Structure formats: C-alpha cells, structure tokens
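The other protein chains are all here in position, but one chain of the complex has been omitted.
We call the chains A, B and C, going by the order they appear; numbering starts again at 1 in every chain.
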Amino acid sequence: MRMIKYGLVGASGRMGLEIESLMQEAGNKAVLKYDKSGLWQEGTPEVLIDFSSPETLEKTLHLAREMNSPLVIGTTGYTDEQLSMINEVSQKIPAVLSYNYSVGIQMLLKCVEFLSDNLADWDIEITETHHRFKKDKPSGTALMLRNAIGKDVGIHSLRIGNIAGEHSVSFGGLGEVLTLTHSATSRRTFAEGVLKAVNFIVQKEFGLYSFKDVLFQNN
Amino acid sequence: MRMIKYGLVGASGRMGLEIESLMQEAGNKAVLKYDKSGLWQEGTPEVLIDFSSPETLEKTLHLAREMNSPLVIGTTGYTDEQLSMINEVSQKIPAVLSYNYSVGIQMLLKCVEFLSDNLADWDIEITETHHRFKKDKPSGTALMLRNAIGKDVGIHSLRIGNIAGEHSVSFGGLGEVLTLTHSATSRRTFAEGVLKAVNFIVQKEFGLYSFKDVLFQNN
Amino acid sequence: MRMIKYGLVGASGRMGLEIESLMQEAGNKAVLKYDKSGLWQEGTPEVLIDFSSPETLEKTLHLAREMNSPLVIGTTGYTDEQLSMINEVSQKIPAVLSYNYSVGIQMLLKCVEFLSDNLADWDIEITETHHRFKKDKPSGTALMLRNAIGKDVGIHSLRIGNIAGEHSVSFGGLGEVLTLTHSATSRRTFAEGVLKAVNFIVQKEFGLYSFKDVLFQNN
Partner (left out) sequence: MRMIKYGLVGASGRMGLEIESLMQEAGNKAVLKYDKSGLWQEGTPEVLIDFSSPETLEKTLHLAREMNSPLVIGTTGYTDEQLSMINEVSQKIPAVLSYNYSVGIQMLLKCVEFLSDNLADWDIEITETHHRFKKDKPSGTALMLRNAIGKDVGIHSLRIGNIAGEHSVSFGGLGEVLTLTHSATSRRTFAEGVLKAVNFIVQKEFGLYSFKDVLFQNN
C-alpha cells in the first residue's frame, strides 16, 4: 500500500498516540498535528483523523474544508447539532464516523444478527465484563448487541479488576448452547480499525460512512 | 403444523428412542417401525427416518421405493457404493442425508466461514472437548470446522469426563480475540434437527439435500 | 469394595432411578424399595437412601430405627421441625444430609473460600446459567457460593435452553483474572456423590454429617 500523508487532531491523547504509532509502522507520514499545545503542520494531509473531544469539532471541520481532506472521526459525545454539522460537511468531503473501530466487535455484531434471525426460538443473554472503574452499565457495545438481536434480552454487567472489555452473547436451545465472546486486549485494535478507515476513505468522493461500511462495503 | 405419519428404521436405538419421543411430542404418529426384532406396520408413512446401521440400507431403500416415502437419513459409515445408491434413489424420492443434525453446529459453521473470509490475517485455532471414551481424534465436527475455515489450522482435542461434545473456534487479532463455542448438552438437539428435516422433505418432489439445505434454503 | 445391601426411599423418582442404576453398576444390591406404589423388601439394608419428598420422612425414620440402618438423605424442603427429627435420630443412627451431592461443587466451594481469603482486594462476581424453566433466581448453589465468599458480591442469573447447571466465580485483580467454572452435565454426578456418602456412612457409629464431611473428613 502506498504512503499516506495524514493529519491527527488529538495527537497527544491516549488513542492519538496509539494511532500515531500504528500509522508510522504502516509507512504513513504525519504532516499535521493538533492538540492542546496548538497546531503543527508541514504539508497538506490526504486524510484528517480526529480522536479528541467534541469542543474541537469546529476546528477539525474548518481544517478539513480548507484543505479538502477526507475525515476519520472517533471522538464520542457530540451533540445532535454537531452530528448534523458532520453530516453536512460530508456531502462535499467524505467522512467515516464511528464510536467503535474494533473489527472484532463489528464481526460479532454480524454473527449475532445472523444467529438471532435464524434461531428465533432460542433464548439469548448478553454478558459484558469491564474494569471496576467503568461507571456506565450496561456498556454502549452491549446496547449495540441488544439492538442487533432486536429483542429485549437480559444484559449482565460484571465489573472486576482492570479488564479492557469483554462481551459475550449466549444462545441457548434445547440440547445445545452457542456462545460468542469478544475480548479487547489492547487499545491497538482500535488503531488498526482507524487504519482501515483511512485506506477506505481516501478513495471516496464524498458521503458519510460507518465503520461497518468500511469493513463490508464492496468498493 | 399438521400431523405427519412417519416410519422409523432403527427404532430401538438410542437416537431412535430420542426421535420417537420428540416426534410424538410434536403430534406426529409412527405407522412403521423396523429394528432387530423385525417390522411393525399399520399404515403408509409420509416420511421414513433411518438412524440405524449401514447394513440396513437396502431394506430402507426398498421400503422407501415401495411406499414412495421421502427419506431422512442420519446413519453414518456408508460405503461409497451405498452413498451412490442413496443418490440414485433420491432422483425419484426426496432425501435428506447428514452426519450432524444439530442446528447449532450448522450455525457455528456459517459464522466460522464468515469470519474466516473477513479476518484473513487473524490466527485461528480449534479446540474440541469430548468424553474420555471417544476414540477418534480430532472429532468429525472439528474437521468440518477446519474445512469451513479453508486453511490448515491447529485442532486441540481434550478428552475428559463424559462431556457430550464441545467445539470452540478462536480467532486472534492484534488486540482482540473472538471465540465461538458450541456445546451439545443432550441427544435431544439432534432429534430436533431430524424434525426440521422431516418438515422440509415432505414438501419436496425429489433430490438429495443436506441438513444445511434444510436450514438455509428458501422454499 | 465389598457389596452393600441398600434400601431406597423414592425409588421410582428421577434421582431414585439414577441412584439405582449406579448402585447396581457398583455391585451393590437393593433389598428394600419404597415409593408411591408401596413397600418391597427382601432383606435388611445396611444403609437407607432417601431422595423423595418431605412427607415421607416419618416413614424413612421409622424404617431406619427399626432396622438400625444408617441414612443418606438428599430430599429437600424439610421444615425446621423435620430437620430436628433427623438430628435427633442421628444421635443413635449415623446420617449424611446434603442438598447437593456433587463432588465438583464441593471442590468449587473449597477453592472459592481459599481464594476469597487470599485475594481480599480483588473484585468478585458470580454467574449461574440454568435452563429456561428454572424459576428461582439466584440458584441455591449460587447462594452457597456467595456464603463461601463471605461478602455481598453480585450474582448474575442466565436462563437459556435446557442447561443442567453452570456456576462461575470470577476474581478480578489489577492485571489478571481468575475464573472458576463448574458445569453439571448429567444427574449421574449426584448419584456418584450418593455412592460416596453410602461408603462413608456405613463405617460410622452415629452422628449427623454433611457431604463436605464425606469428602474431606479423614476417617
């Protein structure tokens, strides 16, 4: 794959550092960085990645429009108004927007959808395990899983130690059980997803895409 | 669902008894039974189920042809010649032939195929756990799973206690792991699959079908 | 081990049949059976096993006293008064009384006690999975586990398919997780526990014992 020149908003954050590290391993080159300490730039990015916070959105969209740079956004917590702004910009500049760049979770969602459709009379329960410091119950990903199942199944939230994140869906029929479990073992996995999104979005003309589109849409 | 009149070859075997029990629960009616003690008959079956042994095949095919009864066959160990005979008969009489009537295993196979196609650079390993008395290693189902994956992944065979059968496929990427596990908890599950096959085959004119066809083919 | 002559109260119940089957495999001999259809007897039992219902207790205690037969009791639901009666009888006739004759569960309890004592600052959560028809939540065994832990940990109850019973205790520290899981795969396991209790109690003079005593007390 050819070298891509990229910009990174939120460059000094935890995910920012992880993304930077992987982008460089993959042979790509940072030409713009933006974080609390200000803007550093030495070229025009072919893609602009934003893993920062909602208040930076205006700056990001301004930069993207100015340089005509496709967007990959992983920041969470936008207001509806902000989401509309992203949507509007995407009509001219292609953008990927997702709250979860893990490939495995997207695969899990696909399998869970398939099984829910084909095992209509089986019982289903979701279990999610996270570190003791996580405050929200259930996790956002557990809610995505319940949504994929399409009915009101139980979600069990365990909070122990410093587990990065484990999600399990159990399907029980009479005489057999199918259990699908996803474990995140490091933040690296999300950076890998971002890299896929980057390679996807640089080939687009315009439009707003999800991470699911990145993985499953034929180009 | 309407009542179905069925015949059962291998009626007194372990699977035979399990099938009989479920077929009756489902409101169906045995009109023919065949086992070591001979033939009992009080009507013409709409479907003939065979869970017996290879040497009974000739009798089964004779009965099926004579009464024009669709077939559901779960017997294992046929020779190639016998498989040809079944194939030939199926050109006039519809037949389902499968070595595994578990719905969950078929679902697992589908998910494993999907994941293998979409996670090409992840590592994959199969683990299967069975009772200490099982002689073959790896299990036939583990081989089916490896076949679905399409490359030469490791299979780990554990033999402990009297576990009915557990199959697990682990997909490992950098930073995440997806594990799919199927456990059979009773023979009942296979009987459920046979019932599905029965309801499928009574609507067919002719042809040889797998259990996968039963589950996924749109009629 | 030598042949033991035994009596069985509740002989035609599900556990009764399972116990009968295993006792015979082990080379022992039934000389008394009691159930709804009445009493059958052809000798004096060296031990009297009761897996029936609370209302049969009086008959059982009468038989035990009359024949001086040690007792192994697995019936549940006794009143406090009935428990006192068993206790009183046990001062002359040795008796084992337990609600759970699974060896594995007793082992799990021991390990869980040990870990709780030694991992005081780890987080603990219990998960139990049973068939969809089980009405009580949480299971009695989950409560025993919480009791062994000695603090108010979370219990998550999953109800899917027809799972015989699975109990899992997760201990989470910073950087590591220990999970202990017990699965019952058949009623047979409880019959095995009864057999151990039988071999234990025929060597006693008097006294009331738990199944824990059977497994861990040195004779």
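By our rule, a contact is a pair of C-beta atoms (placed from the backbone, for glycine too) under 8 Å apart; a residue touches a chain by one contact, two chains touch by 3 or more.
Predicted model, so just to flag it, every value in this text is computed and none were measured.
Checked against the full complex, the candidates B:Ser52, B:Ser170 or B:Ser186 give a single residue touching the omitted chain, namely B:Ser170. The hidden chain makes contact, of the residues B:Lys5, B:Lys59 or B:His156, with B:His156. Touch with the chain that is not drawn comes from one residue among C:Met67, C:Cys111 or C:Leu143, which is C:Cys111.
The residue from C:Leu32, C:Ile155 or C:Ala184 that touches the chain not shown here is C:Ala184. Annotation for chain A: contacts to the undisplayed chain at residues 161-164, 185-186, 188.
Taking the whole complex into account, chain B touches the unshown chain at residues 122-125, 127, 129, 132, 154, 156, 158-163, 170-177.
Although one chain is not displayed, its contacts with chain C can still be listed: residues 102-105, 107-108, 110-111, 114-115, 118-119, 171, 173-190, 192, 215-216.
Heads up, the rule we're going with is that only the chains that are shown with their structure count from here on.
Interface chain A/chain B: over half of the residue numbers present appear on both copies, so the contact uses mostly the same residues. Seen from the Cα centre of chain B, the chain whose own Cα centre is farthest off is A. With centres defined as mean CA coordinates, chain C is found 50 Å away from chain A.
Taking each chain's centre as the mean of its C-alpha atoms, chain B lies 37 Å from chain C. Averaging Cα coordinates per chain places chain A and chain B 40 Å apart. Shown for chain C are the residues that touch two or more other chains, namely 161-163.
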